[in-house]
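Below you'll find the structure, written out as C-alpha cells, and then a few comments.
Every protein chain of the complex appears in place save one, which is left out.
We just call them A and B in the order they show up, numbering each chain from 1.
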Amino acid sequence: MRARRAATAYLLILPFFAVFGLFWAGPIAASFLYSFTEWRGITPPSPVGLRNYENLLYDERFFTALGNTLWMAGLYVAIANTAALSLALALDSGWMRLRQFFRTAFFLPMTLSMVVAAVIFQLVYAGDIGLLAKLLAPLGIEIPALLRDPATAPYALVAMRVWRTTGYYAIIYLAGLQAISSELREAARLDGASELNVIRHVVLPGLKPVALFCIVLSTVSGLEMFDEPMVLTQGGPGDSTLTVVMFVYQQGFQFLQLGYAAAASYVLTVLIVLVSLVQRFWLRERGR
Amino acid sequence: MSDRLTPRRVLVILALFGVLAIIVMPWVWALLSSFKPRSEIMSTGFLPSEWLLDNYSGLFRDTLFVRWMFNSAVVSLSAAFLAMGLCGLAGYGFAKFDFPAKETLFLLVVASVSIPPFTTVIPLFGWMAKLGLLNTYPVLVLPFAASAFGLFMMRQYVSTLPDELFEAARIDGCGEARLFWSVVLPLARPALATVGILVFISSWNSFVWPLIFMRSNEMFTLPVGIAGMNSEQMAEYGLVMAAAVLSSVPMLLVFFAMQKQIIAGLTKGAVKG
Partner (left out) sequence: MKRRSFLAGAAAGTVGLAAARAPAIAQARTTKITYWCWSEHARGAQAVYPRFRERNPDIEVEILNLNPQEIQDKILVAMATGVGAPDVGLLIESRFPTYPPTGGLSEVTEHVAPREADFSPRLRTRLKHNNRYFGFPYIQNAAVMFYRQDYFAEKGITAPIDTWAQWVEAGKRVRDRQRNIYMHQVSPGAVGFANLTGYMEGAGVQLFDEAGKTVRQNRRAAEVMRFYFDLVRTHEISLLVTHNSPEHFVAIREGRLAALHSGNWGLDRLETEARADRGKWKVQPFPRWSADGPPAVGTWGGSVLVIPRQSRNQAAAAKWAQYLSSDVDAQVGLWQNGYGYPTSVRAQADARLREPQGFLGQSMYEASLQGREVNYFNLVADWPRVQIEMGRQIDAMFQGQKAPEQAWADFEAAMVRQYG
C-alpha cells in the first residue's frame, strides 16, 4: 500500500520534474562543470580545476560588481518592502474606499516589461529634457543627467526598480493583511490598544510569512539585477552600476570566457542561497 | 470603526494619491507621448500639440507588432496553463504524499530560484538545437511551466486542504486521477489562478530567453521586438511609447478580470509559507 502510494506520488511529480530536469537542473549541473574549465567557443572546454575561481579572487572588477550588487540589492529590498508595507497598511484601514482602484493602479507598472520600462526611464532620466527634469523645473530644482554620474546612476536604477515593483509587493502585503482575522484586531482595539499598538502587536507578527515571502523574492530579484544596467547604463559610468549578472554577461557574451562567466555566476548563486537562508532564519527567530 | 474623515486620515489619503501619481506618471507620460509627432517626443510640454495616431499606425505598418503580440500571448498563455497543470499535479504529490527523497527534491527546486540568468543559457542552447526547438514556441513555454514558485505555492495551498476529505473520497472508491480532477483542482482554484498569473507575468515580461532562443523577426515576443526599436542605431521613441502602451493592455485586463482569484491565492498560498 505504501509502495503504491509512493508510486502514485512519483507519477504526480513526474511531468514537472521531466521539464524541470531538462530546462533547469540539467543545464545548472552542466554549467557548474563548465565553471571548472576554460572554454572559448567551438573547441571543447579544457579542465583547469579551480583556476577560474582563483582568478575571480584577484579580479578587481568582480569585486566592484559584487559590492555594487550587494548594496543596490540591499537598498532596493529595504525601500521596496518598507514602502509596500506602508501602502498596504494604509489601504487596509477599514475606512479606506477605492481599494480596488488603488490595487489596479499599483499593478500598472508591472504590466510594462522590464525592458520596455527601461526604455521609458531612459527618457525619464534624460538630463534636462527628461520627464523628471520637466516635473521638477517648476519647483526650481535642477536635475542633472542622473545616469551619467557614477554618484547617482545606481540610485536611479534602484529607484526605477522600486517604482516598478513596490505596487506589486503592496498587493501581496495587502492580501496578507486581509487574511489576519479582523476579530483579533477588533478585540485588541476594544481593549483600548492604540492603532499603532494594534499594528505592532497584532498585525505585524501575523504578517511574518508574507514578509518573508516578499523579502526573499525581492532579494533574489535584486541580486540578479541585469535588465536595467543592460538597457540604461551598460554597467557604467565607471562601473558604478556593474552588477554581477552584468559582469557575467560581459565575460560570457562579450569576452567569450564561458568558464569564467560560469564561475562568477556560481559565486553569486552561493551568495543568494546564503542570504536567503539568513533571512529565513532571522525572520523565524524573531517571530518566536 | 467610523467613516469620519479625521485629519490623519486625510493625510493618509493625500499621501496615497501622491504615491499613486508617482506610480502612474511614467505610464501616463508614455501614453501622452505616444500621440506626439516625432519631433515633440523629447521636447518640453506634456501634452501633444496635436494628437496624432502616426505612432500607432507606424507600429502596425512598419513593424511586426501584431505578430509579436500574438507570439507573446501564445507563449505566455501556454506557459500559464501548462504551469497550472504541472505545478498542480506535483504540488498535490508533495502536499499529500510521503515518498523517499521528497524533501531533497523539493529543496532542489526551491534552490534553483537562486540561479542567476545566463547561467543555463549556453548548455541549454546546444541541447535545444539538437532537439530542433530553437525558434519554436515550446522553448519559451516549457522552462516557465516548470515554475519553482508555482510548485512552492501549490504545495502550500494543497496542504491546507483537510486530509479527511481525501480519505473520504478514497473510501468512496475514487481513483487518484479522479480525485485530482474533481477534488484537488476545484478546491485549489485560487492558488492555481495565482500560479497561472505569476507565470503569465514572468513569461510575458521575459527578455533574455526569447532574445537568445528566437531567431527570426516573426518569432520574437513583444519585449524583444520593442527593444529592437530602441537600439543605438535607430531610436524610435514614438513607436516605443505606443508599443509600451499597447503591450501593457492585455496584462492589465488579465489582472483586472482575475483580481479576486489572485488575491485569494496569494492570501492562502504565499501567506501560509
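Note that in this section contacts are C-beta pairs under 8 Å (C-beta built on N, C-alpha and C of every residue); 3 or more make two chains touch, one makes a residue touch a chain.
Note that this is a predicted model, so its numbers are computed, not measured.
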Touching residue (missing chain; options A:P47, A:P205 or A:G238): A:G238
Option from A:I28, A:L123, A:I143 or A:A175 whose C-beta touches the chain left out: A:L123
Absent-chain contact - pick from B:L105, B:A227 or B:I263: B:A227
Residue ranges of chain B at the interface with the undisplayed chain: 39, 42-43, 58, 62-64, 67, 121-122, 125-126, 129-130, 134, 211-212, 215-218, 227-229, 231-237, 239
Residues of chain A (touch criterion as defined above) contacting the omitted chain: 39-43, 122-123, 126-130, 145, 148-150, 234-239, 250, 253-256, 258
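The working rule: only the chains that are shown with their structure count from here on.
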Centroid spacing, where centroids are CA-atom means, of chain A and chain B in whole angstrom: 15
Touching residues (chain side chain A, partner chain B) in the complex: 2, 5-6, 8-13, 15-17, 19-20, 22-28, 30-31, 34, 83, 87, 90-91, 93-95, 100, 102-117, 119-124, 126, 129, 131, 134-135, 163, 166-167, 171-172, 174-176, 178-179, 209-210, 212-213, 220, 223-224, 226-227, 231, 244-245, 248-249, 252-253, 258, 261-262, 265-266, 268-269, 272-273, 276
Of chain B, residues touching chain A in the complex: 1-3, 9, 12, 15-16, 19-20, 22-27, 29-30, 33, 41-44, 46, 85-87, 89-90, 92-94, 97-100, 102, 105, 108-109, 111-124, 127, 142-143, 145-146, 148, 151, 176, 180, 201, 204-208, 222-223, 226-227, 230, 237, 240-241, 243-244, 247-249, 251-252, 255-256, 259, 263, 266-268, 270-273
